[in-house]
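Here the complex is missing one protein chain, while the rest keep their positions.
The chains carry the letters A, B and C, assigned in the order they are written, with residues numbered from 1 in each.
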Amino acid sequence: MSEHSVSVTEPAAHPHGMLQHHFTDMEQQKDAASMGMWVFLVTEIMFFGGMFAAYLVYRYWYYGAFVLGSTSLNIWFGAINTGVLICSSLTMAMAVHSAALGARKALIVFLILTMLLGGIFLGIKAKEYYDKYVEHHIPGENFKFDSMTMPDGSEREVHVDQGQAQIYFSLYFLLTGMHAIHMIIGEGLLTALLIMSWLRRFGSSYYTPVENIGLYWHFVDIVWIFLFPLLYLISRVHHV
Amino acid sequence: MPREHYLNHEFGIKSWLLTKDHKRIGILYMLSITFFFVIGGIGATLIRLNLLTPYGTLVSAETYNKLFTLHGIMMVFFFLVPSVPAVLGNFALPLMLGAKDVAFPKINLLSWYIFIAGGSLELWALISGGVDTGWTFYTPFSTTFSNTNVITAALAIFIAGFSSILTGLNFIVTTHRMRAPGMTWFKMPLFVWSTYATAIIQVLGTPVIAITLVLVAMERAFHIGVFDPRWGGDPVLFQHMFWFYSHPAVYIMILPGMGVISEIIPCFARKSMFGYKFVAFSSIAIAVFGFIVWGHHLFIAGISVYSAMVFSFLSYAVAIPSAIKVFNWSATLYKGSISYRTPMLYAFGFIGLFTIGGLTGLFVAALGLDVHVHDTYFIIAHFHYIMVGGMVMAYLGGIHYWWPKITGRMYPEGWAKLSALVIFLGFNLTFFPQFILGYLGMPRRYHTYPPEFQVLNVLSSAGASILAVGYLLPLIYLLWSIRYGEVAGNNPWGASGLEWQTTSPPPPDNFAVTPVVTEEAYDYSKEREAAFV
Amino acid sequence: MSDHIVPVKIYVAVFAILLICTFLTAGIAFVDLTVNIAGHAVNFNPAVALLIAIFKATLVILFFMHIKYSKWVTRTVVIAGVFWLCILLSLTMTDYLSRAFLTSPVH
Partner (left out) sequence: MAAHVDYFYFFMLLNFLFFFFLVVALVLVFAIRYRRSAHPKAEQIHGSLLLEIGWTVIPLGISMVMFAWGAILFFGFNRPPKDAMDIYGVGKQWMWKFQHLEGQREINQLHVPVGRDVRVVLTSMDVIHDFAVPAFRVKGDVIPGRYTAVWFHPTRPGTYHLFCDQYCGTLHSGMVGDVIVMEKDAYQRWLLTGGEGSLAQQGQKLFQQLGCNTCHRNDSQARGPNLAGLYGNPVTLTDGRTITADDNYIRESILRPEAKIVAGFQPIMPTFQGQINEEQVIELLNYIKSMAQEQPGGPVKTSPNSPAVPGASGPAAGTR
């Protein structure tokens, strides 16, 4: 309980039809929705957890290949994208904040900002994927990891077991791909929020969807916070 | 003009397909899983017929493999996992908590649609060309060597998984947030406890199988190497990830059954549950411990010896909560006043068969012995004693127990007792010989087998035919009873739960007045009127 | 979740720390953190990067996701999720870490 925090003391005004028939009051409904969202996020943790388990095993087995694969990624794109997502988390938090205060215009502005930042993230990600495509680092028929572009633009020859390298890149594309799919879904959800707030569906007494989708967005951000060091920063100082 | 209840307040297909009423959704699930059970049952019938002779005379090897895959996938993912939770849980859980509905009725309906979508896709994959990987999808066979619809089958399970997740999510939130005034945690019926524990598993485990099957599909489509030894991948990693879900899933398939038994026994013994808190916590313990024992499926799969020892040790830990339950059920009977109604017969059957299944589980959890019996018919017999002897018995027991509440009618007692007996005998004749077959070394998933195993196989097949008759009977008389059964009244068993305090069938909103709970669970100290006990 | 409105100041402060951490973690990636422990060269770069990530994630969960202001049930849900993830990772690794143990040439 922070002393700075302001309790909303407004009486539980019932926006039209927002209380579903099977709940006793708005608080119960809100609590249920919030808890449901958290439980859902836990399933998301486990969903990514399966891939993290595979990552851990192969990183332990094929450390050398993982270091090389990681070094071939563009660390600056990764770092900038981390920053972009953190900004979008802030704007999302501000969107929820505005919704709680009933500030509709601010809510709309912050939702748009969040969507824009999400779009930037996906754009940079697409550029990274494209670079990997050009370099033949995408697992499959044409996979070939015999050279990489260094951050200073120079090319470097690589000797590594192709299978092990492919496993690294498979996990890279799986993890970031699943993350990107979550981002795209998030963008869709934000669009829905935007329309709903445009239509004045939210007020300071009912903004549960904003809150829950905010939770989802932050979760996706957290996944990236882990993906960045796990995929980009394995060991830049020790190129084998 | 009859009283309005959930079955008659709206009519027509649309009122069912768009319903958000948990009771109707429960019935939708009941119809769909019965359908899938019949499909899986046909698979089992053909398997048993084929095994009548050692030479695989009925079907080809290819067809046989597709049949046991169909049987496994249908029974596990589309019958057992949703059986008690999605049917009886959906119907009874909100009633038992004194709630008007589950927390998210729309999501509840959505989860049924997802289930049907997954089920239809799976059925299509299994029938149009089939799948021959077994329900376990072991790599690299599933990813590289099988020429069948593996991706479609995996995708269908992926989809159906979301149904399971959403149901679990709904039950967790419902249990936390929707309890009637006065319904504290330790006044909740044990069925709620066990369904809650099941929901924990569904929510935490299912996503892992989902991503695992995605990886299998990706491996198959793009050869990404994660499970493929040709690229340096480890096929055993698949087994770890698969069993991380699929072992706890075994508890998804038995915990709710235990919950049903914990309702039936106090009711027909007219006694409060012996050691209520221990039984309640043992459900949670099973849910938690169930997640740390998956490695016992991998003892001979090439995992480290030390890891195998850890998993064996932990496996014994999970046996204890199950033992606690069995002992408490037995103790509840002591000095009770026991009536032998059909649900109680199923409960007796459950205790016996589950005990056999559980105790043989100790055999296979023992490292040195598992080496010999692993992947033989011993395993088949062991888990059928749990899944069929346990869960299907509990499911049928629960269906009979709540039938008067669901339909407002009684099932015909004589026929029901007869079929319970037939099922019990048929089951044992089917699966007991398989223990012996397994110890003698007959491997599972064999289309042909050495002739010396024939006698036991014929016995087993004979048992299966009796079992099939046993399962057909309830299908007929339960349907009959909807129209011709005796009117049950609100509380035919004189049972204690909240679900019996409302009318039968319950009104759309479950309770005319929100109940306030003051009694302990299973308070049978006072006499209740019980027309049918 | 209780209806607490977190002041904007806190959001901005958390945001600033998160950004600083991001710069930090990217920068440290180019510094060799190898330490010689009992004759073994141990590289601490991955551990440091991961610790920073855990710190960042904790901040997001506590403040942006309001766990600091929410009920214990919600916190338990979060803790359970992390705990189960640890079960999955650690018990899987018991196998992989010890597979080589019996491979010694002397039996």
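What we mean here is this: a contact is a pair of C-beta atoms (placed from the backbone, for glycine too) under 8 Å apart; a residue touches a chain by one contact, two chains touch by 3 or more.
Values in this document were obtained by computation on a predicted structure and should not be read as measured data.
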item: Of B:Trp16, B:Trp124 or B:Tyr316, the one touching the omitted chain in the full complex; value: B:Tyr316
item: Of B:Thr448, B:Ser465 or B:Asn490, the residue in touch with the unshown chain; value: B:Thr448
item: Of B:Leu7, B:Ala125, B:Val173 or B:Ile303, the one touching the omitted chain in the full complex; value: B:Ile303
item: Of B:Ala366, B:Leu425 or B:Ile482, the one touching the omitted chain in the full complex; value: B:Ala366
item: Contact footprint on subunit A, counting only the chain that is left out; value: 60-64, 159-164, 240
item: Residue ranges of subunit B at the interface with the undisplayed chain; value: 56, 61-62, 65, 132, 134, 136, 138, 140-141, 144-146, 229-230, 232, 234-236, 269-272, 274-278, 299-305, 308-309, 312-313, 316-317, 319-320, 323-324, 326-328, 330-331, 333-340, 348, 351-352, 355-356, 359-360, 362-363, 365-372, 374-376, 439-441, 443-450, 524-525, 533
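By definition in this document, only the chains that are shown with their structure count from here on.
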item: Chain pair that, of all pairs, has the most C-beta pairs in contact; value: A-C
item: Subunit A and subunit B, separation of their C-alpha mean positions in angstrom; value: 36
item: Interface hub residues of subunit C, defined as touching at least two other chains; value: 73, 80-81, 84, 88, 92, 96-97
item: Numbers and ranges of subunit A residues touching at least 2 other chains; value: 31, 35, 39, 42, 46, 49-50, 53, 57, 61
item: Complex interface listing, subunit B residues touching subunit A; value: 99-105, 107, 165, 169-170, 172-173, 176-178, 203-208, 210-212, 215, 218, 222-226, 230-234, 237, 240-241, 244, 509, 514
item: In the complex with subunit B, residue positions of subunit C that touch it; value: 73, 80-81, 84, 87-88, 91-92, 94-99, 101-102
item: Footprint of subunit C on subunit B - complex, ascending; value: 176, 200, 204, 208, 236-237, 240-241, 244, 291-292, 294-295, 298, 303-307, 310-311
